[in-house]
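Shown here: the complex without one of its protein chains, the others still in place.
The block that comes next holds subunit A.
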Amino acid sequence: MTVDTAARTESTPLTHRQLPRRIVPVVLAVSIAAGAGLAALVGFSLPALAILSAVVFTVAITTVSGVVEGRRKAVDRLVTTLVYSAFAVALVPLISVVWSVLDNGLVRFGADFLNTSMRNVTGLHDQEAVEGIGPYIGGAYHALLGTFLITALATAISVPVGLMTSIYLVEYGRGKLAKAIRFFVDVMTGIPSIVAGLFAASLFAVLFGVGTRNGFAGAVALSVLMIPVVVRSSEEMLRIVPNELREAAYALGVPKWRTIVKVVLPTAVSGIASGVTLAIARVVGETAPLIVTAGFTSSINSNPFSDWMMSLPAYVYSSAMRPLSGSEPQPSFDRAWAAALTLVIIVMALNLIARLIARIFAPKTGR
């Protein structure tokens, strides 16, 4: 025993003094108390409490750790605290957006809202509803249908074009043409969405007459925004397919195009599909391009090739900016929030679907 201790003190010790694990919650509790005190001095508010507590905690934990555990541990604790704080700050907008959309949107959201359109709903109904003489009516079925049709069409245009472009870039493109395409795809990524909308609007004006607005024009506008996203994400996915698999197929005497269709694409399909889903999520909430191409309507239109077509973003915009009843705008605002909630749900669902797709289609290891 004694020999043992002697041997240990002679060599460099492998252990050093450590703060107990419970120190973090303890210091945190003390910091929040101190933060509350300080916040009371400057006039109490929740943000002030959060910020002051965070500052006190950062200083306290670093100092305590510096005294007990030494410099390296103290720096580690400081940086850990900063990283967590940055994460919390980044989360604030997300949580507050979700919170306010839920809080305001749930007032009108429901099966009735998703199943009815705005046809024949007037400001008078809204006034009666507020006065308690009539029911709250009017929904976003037409907008939901429009968003679905326009996005589906945009996807049907963008996926083949985008996927084939990325196949060209990865499998065939060498030299100047490929460089030029890559450059223009980058430029397209940066196009402001209103410009895409105006492009589609003027294209349809030239082809079918000035003032032509329909769902298809909206789909073309969205494709302009969607194609570069699809090209970029598919390109990345195709690039990470190992070259060895291509060579294995070539060595079996499989022609290049069939290697691409039967080996490269299936290997990359999970990434491509989830990239496409994210691209859809990206354009489904686009407002400006749809306002100038698909227009507004209060009725159900299931034909994207003729007449104006409502979409959820346009619905939110018109309900919020032009309430049906000037004197009682609240029912319109409630509908705008409910439609916004619908959009958020769609986007979140698409993100979840993208993850599911990535998991389901991923090559299985079978272990």
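FYI, a contact is a pair of C-beta atoms (placed from the backbone, for glycine too) under 8 Å apart; a residue touches a chain by one contact, two chains touch by 3 or more; residues count from 1.
Here, contacts and distances are computed from a predicted model.
The complex appears with one chain absent; UniProt names that chain "Phosphate ABC transporter ATP-binding protein (PhoT family)" among the candidates "Phosphate ABC transporter ATP-binding protein (PhoT family)", "RNA polymerase ECF-type sigma factor", "Succinate dehydrogenase flavoprotein subunit" or "MoaD/ThiS family protein".
Although one chain is not drawn, the whole complex shows that of A:V187, A:A248 or A:I360 it is A:A248 that touches it. Considering the complete assembly, subunit A touches the hidden chain via residues 174, 242, 244-255, 258-259, 262-263, 266-267, 363-367.
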